[in-house]
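Heads up, the thing below is written out as structure tokens.
With one protein chain withheld, the remaining protein chains of the complex are depicted in position.
Our next item is chain A:
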Amino acid sequence: MPAVSKGDGMRGLAVFISDIRNCKSKEAEIKRINKELANIRSKFKGDKALDGYSKKKYVCKLLFIFLLGHDIDFGHMEAVNLLSSNKYTEKQIGYLFISVLVNSNSDLIRLINNAIKNDLSSRNPTFMNLALHCIANVGSREMAEAFAAEVPRILVAGDTMDSVKQSAALCLLRLNRTSPDLVPMGEWTARVVHLLNDQHLGVVTAATSLITTLAQKNPDDFKTSVSLAVARLSRIVTSASTDLQDYTYYFVAAPWLSVKLLRLLQCYPPPEDAAIRGRLTECLETILNKAQEPPKSKKVQHSNAKNAVLFEAISLIIHHDSEPTLLVRACNQLGQFLQHRETNLRYLALESMCTLASSEFSHEAVKTHIETVINALKTERDVSVRQRAVDLLYAMCDRSNAKQIVAEMLSYLETADYSIREEIVLKVAILAEKYAVDYTWYVDTILNLIRIAGDYVSEEVWYRVIQIVINRDDVQGYAAKTVFEALQAPACHENLVKVGGYILGEFGNLIAGDPRSSPLIQFNLLHSKFHLCSVPTRALLLSAYIKFINLFPEVKGTIQEVLRSDSQLRNADVELQQRAVEYLRLSCIASTDILATVLEEMPPFPERESSILAKLKKKKGPGTVPDPEDNRKERCANINGATNHSSTTANAKASAPSFIGDLLAPVLPPINRPRPVSSLSLLPTPLTPLSLQAYAMPLSPSAGSHFQVSSPASDLLSLGSASTLNSTPPSAPKASASLLVDVFSDNSPTAPIGAPAVVVADENFSRFVCKNNGVLFENQLLQIGLKSEYRQNLGRMYVFYGNKTSTQFHNFTASVVCQDGLNSQLNVHAKPADPMVEGGAQLQQTLNIECLSDFVEAPVLNIQFRYGGILQNISVKLPVTLNKFFQPTEMGSQDFFQRWKQLGAPQQEVQKIFKAMYSMDSEVTKAKIIGFGVALLDGVDPNPSNFVGAGVIHTKTSQVGCLIRLEPNAQAQMYRLTLRTSRDTVSQRLCDLLSDQF
């Protein structure tokens, strides 16, 4: 018998719906609806009290109207009144209206809460369920406040009906999601875990969902769930499917619960207890075995349910990443699915394999499927599947197969869907750069990219190719030759013209010897494209022309002619006009020497994170773009997703005068944090495409700033702008020479033998953990102030010695000693200080610091001087602490918890509970956490009073990702600080440093 007989519907409602369906036009429909709304409104407002049936009918009509997309701005009150009816039908429709139409900040919530409260205490399971549903569906804060204490009680009460328990578990889960701070953990948590043993599988399923969510946030509180979950899973997996009767779905035993249990287990590392672990492995093996058995039914539902469990088991195996045999079996299973006739399975197999590729145990096994994946790329009809294939190819790429994969991606690009082209372009560009052994291949690949999908090549991609060509001498000639050839094509993409213009402008001389690419031919070739290009490209070409004048004096006349033409000098575009005027003047009045200096080849770009990778990350969301190789090497440490990229590939690139060079370039004012701002961007010098402004300034005072306007080339430069002034390189060798002298002179003057032992002062040390500037030491003679700045694994510290007396200090020396093992972990170079400090004067000393690996101790600054004939010895601990080498990392909640989970091994976590030393002001705490160097992540921790941060410690040898969580407890005046990093020493040291700060 059908559960709903068709005749008992409401006639008025049916008539109304039929009317609407018969409306011939949108206008007619709106008219009919407005008529009905007016009718209902007058009924609601009317004097006559409506009976329950009519209220129900009208509310149903309103629901229907709402579904059609019309606003409903009345009827809420009537619905709330229905809640307090003691008739089930009326109550039910009232709840339905509210859960569909009432949003969480309605002012009716209080009335609704009252009704819910009554129903919860009614002991009528149907009413209780309705009430719990309503709480879960609305889930507002006010509701959480009202019921967060009540719901757990219902959940664990002995006499609660099964169906109510189910609802209560999910209701609690919902409240925990929306307002976690209002759901207190308590003695109910232990009893919730035991629901995993409940007789009723529905209750177990709901409880598993609840525990999974709670365990992600408080893994320790729910550790005991692991053994129970394994036991439960084992019973399901090994049972004959008939045992579970109703929960058997198309011959698969309780698939939904199995999936949930396997998800729960993914919150934890592999169980430590050997027996439990063995039992779990057995379960996973059984699940894998079942996949090979002949299906018990031909129905697609059977295989779906079976495979849902199987895929979840494989995710768990990948998550544990500890059993090589299971991993390889999982990989083989996925390999079978790659060729399955079910599209869904192929899709999921590709997706799972992506994660599998990042495990070192199975990376090779995944690689064996490369042909299948490439084939999928070519033959799949479904773009979703092809997209997964691209992702997998990207994930499985390494040095051995890079050429093949890049070639396949390129050829796919020709026919790829427009929606995913840009992403493929970025991926190809990244792989080509990362795995380039010979850079001619890289250049070819990028030019091919531009040829095939020029419109989808973003600026970052062509900036990058230019950075690389400029930084690598060995490829410049080839690049010039290749772009020259590519430009021969009658129609080339504008991006190619940009690359070509830039490269020929810099390196055209390298191919000018060949009569087929003589200077004049090169120029004519470029200029033939000029008129087809947009303004920014033309501006770039003009810059290339002036570079030509320097490279090839023989074409000077021709180029001047072009610059002088009306279409340039009187161009409507002010940027082009200005360039033409200034370049023309420059070429006329400057001597060849000056020209050669001004138009010198661009200096190499400092290395930094590939802008393309940043772009891809932005596109896909951080964390979703694993850098394949790093992932494998340091899966847990790789908190920063792909940002490690540039350092691991640094060896493949030109070694640029990165940080030191930057600092030496122009005078850099000591910078206070915020650090995420690159020091480069603080440079006062405006940038121009051709290092020109030094010369162009006197010509036209506005030129310096003007050059930048809307010029893409200046963007390119700002990626690595520190050394654009040609005057800087000469100063660099000098400075580094003196730096070398320092190294040698460093050891001699320190701590003369027999000097009285000095106590190392460190009272101000901890004040510098979260800040970089301030007074480090002071006595009646001397004050020592510090200003410091750090970037990645390098730092620079300015030490100011203030003579507080009115007489001179003689024989002043200050040196830095790294004691014990510290000198292998930290390099500190001090420039020698002036031996004489006048009375009342201040002396500045600069220290260059490099972090080689993580460290605990601090270097000591030894100061000696004579004051009034007496030798003074002062030693101060320098506040160079590990956290100074943090780079903050922004990430979303999802990423954060995923990484948090990945760093779940016991030795990776350090926790400390300590008493507050200072007042617990959240703004101060925030400032301190930011000062500590990590990014403060808002909205990640479900409890808004907690603080969560993430960053990466950069040392020369490695990078260590770090996640921080600080939970203040204002009542107890205590803090709980939890740190997770991939390295136990780092966790410990950071915890010690930070816990002293609050």
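Operating definition for what follows: a residue touches a chain if its C-beta (ideal position, glycine included) is under 8 Å from a C-beta of that chain, and two chains touch if they have at least 3 such contacts; residues count from 1.
The criterion applied here is as follows: contacts and distances are computed from a predicted model.
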Protein name as given in UniProt for the chain not displayed, "Probable tRNA pseudouridine synthase 2", "Serine/threonine-protein phosphatase 2A 55 kDa regulatory subunit B", "AP complex subunit sigma" or "T-complex protein 1 subunit epsilon": "AP complex subunit sigma"
Hidden partner chain, touching residue among A:E27, A:D47 or A:D71: A:D71
Candidates A:Y58, A:W188, A:Y247 or A:F523 - the one touching the absent chain: A:Y247
Candidate in contact with the missing chain, chosen from A:I33, A:L120, A:L170 or A:A479: A:L170
Among A:T160, A:T281 or A:N307, the residue in touch with the chain that has been omitted: A:N307
Where the missing chain touches chain A, by residue: 2-4, 6, 8-9, 13-14, 17, 21, 52-53, 60, 63-64, 66-69, 71, 87-89, 92-93, 96, 99-100, 103-104, 126, 132-133, 136-137, 139, 163, 166-167, 170-171, 173-174, 177, 201-202, 205-206, 209, 246-247, 249, 255-256, 259, 263, 301, 304-305, 307-308, 311-312, 343-344, 346-348, 381-382, 384-385, 387, 620-621, 624, 894
